[in-house]
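After this line comes subunit A, so read on.
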Amino acid sequence: GNNSSNESKPAATSGSADDLSNTLVYAGESESTINPLLNSHDELPDLIFSGLMKYDGNGKPVYDLAESSTYDDATYTYTFKLRKGIKWHDGTDFSADDVLYTYNVLTKDETLSSSITSNYEDIVSMTAPDQNTVVIKLSQYDAAMMDYFTVGILPKHLTEGQDINTMAFNQTPVGTGRYKFVKWDTAGGMIVLERNEDYYDKVPNIERVIYKTVSNESTKATMLQSGEADLAWLNSKYADSFRKNDSYKNIDFKTADYRGISMDFGTEFWQNNGDSIGVLNDAIDKEAIVKSVLDGHGVAAYSPIQLNRFGGNKSADIYSHDLQKFAEEMAKLGWVKGSDGIYERNGEKFHFTVQVRDYEEERVDIANLCASQLKAAGVDMEVKLVTKFDWDAGYNGFLSGYAAQFDPDMFYKNYVTGASDNTMQYSNTRVDELLTNGRHTKEENKRKEIYQEFETVYAEQPGVVLVAFLDGCYVSVKGLNGLDTTRVLGHHAVGVMWNIENWTLNK
Partner candidate 1 sequence: MIENRKTQLLKKTGLRLLGFLFTMLILSIVVFCFARWAPGDPLQSFYGDAVESMTSEELGAARSRLGLDAPLHVQYAKWVTNALGGNFGLSLKYKKAAMDVVTPLIGNTLILGVTAYLLVFALATLLAVTCALHEDTWLDHIICKIGTGIYYLPPFWLGVVLVLIFSIHLRWFPSSGAYDIGKAGDILNRIRHMILPLIVMIVSHLWYYAYMIRNKLLDELRQDYVFLAKEKGLTKRQIVWRHCLRNVAPTIVSIMAISIPHVLSGTYIAESVFNYPGIGALSIESAKYHDYNLLMILVLIAGALVVLSSIAAQTINEIIDPRMKETGVSAWQR
Partner candidate 2 sequence: MGTILEVKNYSLSFDTPEGEIEAVRDVNFSLNEGEILAIVGESGCGKTVLCKSLLKLLPRNARVKSGKAELCGENITAFSERRMRQLRGKQISMVFQDPLTTLNPTIPIGKQITESIRQHQKISHNKAKAHALELLELVGIDHAADRFNLQPHFFSGGMRQRCVLAIALASHPKVLLADEPTTALDVTVQAKMLDLLLSIRKRTGIAILFVSHDLGVVARIADRVAVMYAGKIVEIGTANEIFYDSRHPYTWGLLGAQPALAMKTGELHSIPGMPPVLLNPPPGDTFAVRNKYALAIDYEEAPPMFQISPTHFAATWLLDPRAPHIDPPIFTKRRREE
Partner candidate 3 sequence: MNQTAILEVKNLKQYFPVSKHLTVKAVDDISFQIRKGEIFGLVGESGSGKSTVARSIMGLYQLTDGEVWFQGNKISDPKVFRSNRRDIQKNMQIIFQDSAAALNPRMTVRNIIAEPMQACRMFVKNKEAMDAKIDKLLDQVGLAKSFRSRYPGELSGGQRQRVAIARSIGTNPDIIIADEPIASLDVSIQAQILTLFQNLQQEYGFAFLFIAHDLSVVRFLSNTVGVMLHGKILEMAETEELFQNPLHPYTKALLSAVPVADPIYERSKKILYYDPSKLSLTGSLQQLSPKHWMFCSPK
């Protein structure tokens, strides 16, 4: 239905379908849905859809579908003026109804199962006085709200009344973004996008983007090497193998993406021994891990928001790889080494299990190295490879990764006691206070202070043994230009295409 109307519109560009000279082939992960409400960790929704706001190179929200906005402090009310003359990819006019519809789904639809709904909990009401104005009222001040207005807007006329989770639209999306969806070729393993000639802002230089769905990390590298892909995100080892090669370019982004070992306080072991998490940092040689696993493309981690513009408090870096110190600290905590070289306390061995997802080689390597280093120090961390995390199996933790590349408030739901994403049941009254304050504080400086304090407080009683922040190592063919590394990328190095309209390809 929807996409036939797309296809029927002839490509307003030169060259036949076979001409790949101005087509970017991107080797990405496997995809199942393209819907900004359901799928917040991928490049495609960002290309096809646009939101009221978007992030600029520095990770700050700027206007996109909205032209301007005002904020009323007293009533916590945002009033957005929308751009005029914007059309959906199928030619229908975009209007305030679509915005209202999308935010209604986000805040009111009971059946919607999305990880981001809690970001919009402060929204009280929405109205559209006219076709170009949207008024959104909050219950209290929310410092991160402008960030959350970046979510992509869905076309009401194509999706209303359907089950958002399973509708066919998710595989044949229609948006207002820079690229429009052409075809999802399952049998060929690719998703074809074409630039939106009617885009209201700068129309991209690259005519087509082909997103290949690849299920295997190393295949992405071989595809680059055999000329079947132009751009891919690789792990640092694979990326390194391209560095000597002149026909490729290595583009290394900074990301806010950390890897660490998250401990589950719901399990008995950590309820008893939660005080002994921080000390583990002393037993792990993070620099060595960064050097070996990441080939030096990353930094040792001490705080979850270390690379955030609000974070990076050096005084929170209280641990260092020092087995002597570790032994002393352990003794202080009451741990004694048993005959097998493993610490014991109150008749309990320092043994815990950690589940690790197997498809990412770096995760497995990091887990293995940590386990081996902890073992050498006298702590038995058992690594269990799983294909999908299993939360019911009683593992004591998991090898986690997360990123707060924009507002540090992204951690609110992770660390505040009882918050929606606090699945590890971390609880620290000081952290609760600080994060709540951070969310509802307006001045930037004050917020910065708050979050820096959060860093030190958290470091003393952490729920995650942070290991490293990864670099986002992209590799492209030589002729691809314009990638801008000022932007700090998110989890899984997502966001590389933030300025795709400026890219040029010359194959």
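Candidate entries met the following condition: all candidates are chains of the complex that A comes from, given by their letters.
Assume contacts are C-beta pairs under 8 Å (C-beta built on N, C-alpha and C of every residue); 3 or more make two chains touch, one makes a residue touch a chain; residues count from 1.
As the structure is a prediction and not an experimental result, all values here were calculated from the model.
By the touch rule above, subunit A in this complex touches candidate 1 out of 1, 2 or 3. The touching residues of subunit A, when paired with candidate 1 in their complex, are 17-18, 20, 23, 25, 32-33, 38, 41, 111, 113-115, 118, 165-166, 168, 170-171, 185-190, 192, 210, 212-216, 218-219, 222-223, 225-228, 387-393, 413, 420-421, 423.
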